[in-house]
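Each remark here refers to the structure printed beneath this line.
Note that one protein chain of the assembly has been removed; the remaining protein chains are unaltered in position.
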Amino acid sequence: MKSKLTYQVLLLALTLGLTHQSAGQDKGTMLIKNGTVLTITKGTLENTDVLIRDGKISQVGKGLKAPSGAKEIDATGLFVMPGIIDAHSHIGLESINEGTSQVTAEVWQGDAIDPLQMSIYRALAGGCTTSHAMHGSANSIGGQCQTIKHRYGTFLPEELIMQGAPRTIKFALGENPTNHGTRDGLLPQTRMGVEFVIREAFSQAKAYMAEWDKYNKNKTAKGFRGAPPEYSYRLETLGEILKGNIIIHCHSYRADEIYMMLNVCKDFGIKKIVFQHVNEGFKVAPELAAYGAMASVFADWWAYKFEVYYSTAYNATILVRNGVTTSINSDSPDLIRHLYHEAGKTQKYGGLSDDEALSLITINPAKQLGIESRVGSIEVGKEGDITIFKNHPLSIYGVPQYSIVDGIVRFDREKDPADMRLLPDPKAEIDVTLHGQYDEGHDNCLQDVEYLFNDLVGLKN
Amino acid sequence: MRSMLAYSFRICFVLAALVAALPASAQDLAPVSDTYAITGATIVPAPGQKIENGTVLVQNGLITGVGKNISIPADAIIIKADSMFVYAGFIDGYSHVGVNPDNSEKKEKVKYPGNPPPGRAGITPQADVRDFINPTDASIAALRAQGFTVSQIVPHGNMLPGQAAVVLLKGEKADQVTISGNTALYSELSGTPGVYPSTIMGVMAKWRELYRQAAQTKNYQALYASNPTGLERPETDRTLEAFYPVIDRRQSVLFKSEKVLEIQHALTLKTDLGLQVILGDLKEGWPIINKIKNSGAKVLLSLDLPAEMKKEDNAEKKSDERKALDKRKADAIASSTSQAAQFAKAGIVFGFSANTVKPADVRPNLMRMIASGLSEETALAALTTTPAQMLGLSNRLGTVENGKIANLIISDAPYFNKKSKIKYVLVEGTLFSVEDRPKADTGKKADVKGSWSYQTETPQGKGDGKLVIKNENGNYSGTITNSFSGKETEVKDLVVSGNNMSFNYTIDVGGNSLKVDVAVTISGDTLEGSMTAGQYGTFPLNGTRDPK
Partner (left out) sequence: MKNRFHIVLGAITTIVIGLIWQTEAQSPKGKTGTFALTNATIETITKGTIANGTVILKGGKIVEVGTSVAIPSDAEVIDCNGLKIYPGMIDGGTTVGLSEVGSDKKTQDFNEAGEVVPQVKALTAVNPNSAVIPVTRVSGVTTVIAKPDGGLFPGTAALINLFGYTPDQMYAGFEGVVMNFPNTGRRGFFDRRSDDEIKKAAEKSLKKLDEVWDKAVQYHKLDSAMKGKGLDYYPEMEALLPVVRGERMLMIEVNAAKDIQAVLKWVADRKIRKVALTGVTEGWRVADEIAKAKIPVITGPVIAIPTRDYDRYDQIYANPGLMKKAGVKVAIRTAGTENVRNLPYHAGFAAAYGMSKEDALRAITIEPAEILGVNDKLGSVEKGKNATLIVCDGDPMETKTQIKYVFIDGWMVPMVSRQTLLYDEFLKREPGVSKN
């Protein structure tokens, strides 16, 4: 009865020295001894132990004892921090742009999760345990995103999903949704059009909800006979945004479009919005702070397109100093491997404190994803997502040693067996490289994939 | 050995006149009788059973006698099958056999790609595969030559190509050889490039929406039918109506389910909508056996297997890294090969599907599966009784029994013997002889010159286009286009070597140039291979030669 899967996972478990079979939503019990614990929210604790029981942090203190049989990690001389959270990424996804329509609110990245991607393991090896698997930015209202935990080792997409994480959705402003005016006379071609598309979608959703409310009310009346409004998955989803059940994550760059979106939200009574990239967020930082909108930014990316030409690496610092809840994100399978270094750049550009800088990749992105009560800091009761560093994580010499998800070690630098593929292609040739794929200078590595396929397979619409 | 050859020779001789009269031959003369007696054979009526030196009597397309003491009618054509073996004809769980992908239709540009006509978006659930079957298509004879007498045939397409039908592989018009129509709603969870839905996300959302809209329409139509007075007349919508049998649980949905994620997408829809599901052509089911088992979905395993590793001469000289990688590849091949055995061990009942296997690989692949732990009995069941059950046709198909449709295989040795050959196949009493095919000549350079239509499958959906190759005294050149943008690009580094061709071309990606590498293998008028677009990945590509 032992299937090959069990064998494979077992193999992985052995190579990682896991205490449990590592598939799925398993939870572990373990003790991390004597580290410098960077709790983020409760200061830095020297020579401190962290006990994780059944996947949750059960104790933080000195001289803790591990339950018998539980794994122990000696973190003497090491830095113990909460698992890094990336509020903007596209790893572990089969496809990221249903860009065929300016509004595709009904599509959901949870339907396109690819647990086999090496990028998930590599993110873990960079200390990142949770990411926000986002839809791309080809359309003004894109698809719903999914917060995932990097439980690498499973073949089951649902086991990456962070159950209970709030629903989120991607919006996009500026150059990407207007597609440089190449959409053959379709809206939107300008930033004016983007605003209209969003306002129109919300207005239609309002009308749709009203129709259903009316129908549902009438339906109960005695002897009622009539047709229900036609079911629309799209309008229903947009309605959920208006009801406050879905957090908007809005791809944006320029100050004007950010300001526009704030006004749209105000007009439709939408409170939960996180601006993504938001390279010119620094220009409207007071407005963002006043609205309670949050910002998820690059540390230093700029000039890869015109709308980011007038950027500054001091963006994060300006936003933080103005009271905006800010995170540093990757949007890239490379950057997600070293978000700790990206956060460190805010110490160069503006001199944020260690806790401020580390918040940008832990508790702040957790707030932006609505999961701050579960992850993002080392506190009793939170989930056992921990990353252990040699050298301080904000130092260029910081090197992740272990990444732990739900109390299970998913990455162990010493025991890393190099080839971590879960499902090698039995038809593939071996001696092959994809070299020289420099990962610098474009937002959202795959987001513009539709341009590619225009000419590759003919996505000319 | 010698005697066996002699026997087959004799039988060939006996049947010489008949063979000339087979429907597949050039002269379409009918056989002189519809009654056949296969005598002296070892009969395998069903997996695990055996009748030595028995007779199978076939009359008017039905089996009318199986056993040792069968009296042979005077009008019977006798097939002396001494030392031969008779099996029930194989049933292909699903394939496109006899159906050609429709490349001719120029895909029209859609005004609103977000809201295309359903047909343009690959949504034609009401389409019936029987309208697309070409009875003389060579693929039918090729599959039949491997012992397949029945296929569940599905249309080509994207998200919802249409209705499947169970068809006898007789080479006659669909309506004459259909055993059962509308046997399943066929779905491929892939988008249509350029229009909604173009990605897996879009397809999943659209699936749910269509299903819910269909349920809504169905209810309202029922309300209207019961008492239309005072009610707005509901529109008829054949796209939605095609879902009604699925909603009523009278019809299963057959999903193309090769890859580990594809399978799970189908299972997600099964759970979300409560569908009855058949997973078709599984290749990577082995890592998720428990999930598949727990889902209760019906399973058709692929007969296609990855090729075995080539033995290399300088194996010792390999680096440690290379050895480790070879090992992992060999393990992956082994896992694929033992998939059927693993499913059997897990207690999952499965049939086989021939959708992607090259017909000539069917038996060698079955032998590999058996070598890695599958029992012959289970293998035979998966080719006969199990698919018959899945299709609800056990009363007509799957065994050599009185009263069943006369679908039979006659092989010169036990089918699972290494060197056995299928000599004859009877499809509903029509006799087909199987001739050895000459092996393809691989020494020469393939003829690549001319115009080809290709298809490719990417994360963004399927695409297609034209490839035109010129050959001037051995100097190859060419252009590649796609049917959407129609943009023509020169190809570079075009190399033809044996049956292989490779080239590359450069396209514009949002202002940056991107090199696309293509490598294909040519066999006759088809090509198969893949394209790699830098970091965006590698995608399968296949094509056919355009008629001159």
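The first chain written gets the first letter, and so on, giving A and B; residue counts start at 1 in each chain.
Quick note on the criterion: a residue touches a chain if its C-beta (ideal position, glycine included) is under 8 Å from a C-beta of that chain, and two chains touch if they have at least 3 such contacts.
In this text the structure is predicted, and so the values were computed from the model without any measurement.
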Absent-chain contact - pick from A:196, A:268 or A:302: A:302
Hidden-chain contact residue, picked from the options A:283, A:367, A:382 or A:410: A:283
Candidate in contact with the missing chain, chosen from A:311, A:325, A:364 or A:377: A:311
Absent chain, residues of chain B that touch it: 325, 328, 493, 495, 497-498, 500, 502, 504, 510-511, 513, 517-519, 521, 529-532, 538
Interface with the undisplayed chain - residues on chain A: 118-119, 121-122, 125, 175, 282-283, 285-287, 290, 300-306, 309-314, 317-318, 321, 333-334, 337-338, 341, 344-345, 347-351, 353-354, 391-392, 394-399, 416, 418-421, 424-425, 428-429, 431-442
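Simple rule for what comes next: only the chains that are shown with their structure count from here on.
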Centre-of-Cα separation between chain B and chain A, whole angstrom: 40
Residue ranges of chain A touching chain B (in the complex, touch as defined): 1, 3-5, 8, 94-95, 97-104, 106-109, 111-112, 114, 116, 135, 143, 155-157, 186, 225-228, 230-234, 419, 421-428, 430-431, 434, 437, 445-446, 448-461
Chain A-touching residues of chain B, taken from the complex the two chains share: 109-110, 112-115, 191, 193-202, 204-205, 208-209, 212-213, 216, 220, 223, 227, 230-232, 234, 260-261, 264-265, 268, 284, 286-291, 306-307, 322, 324-326, 328-329, 331-333, 335-336, 338, 342, 345-346, 456, 458-465, 482-485, 487, 489, 507-510, 514, 516, 531-536
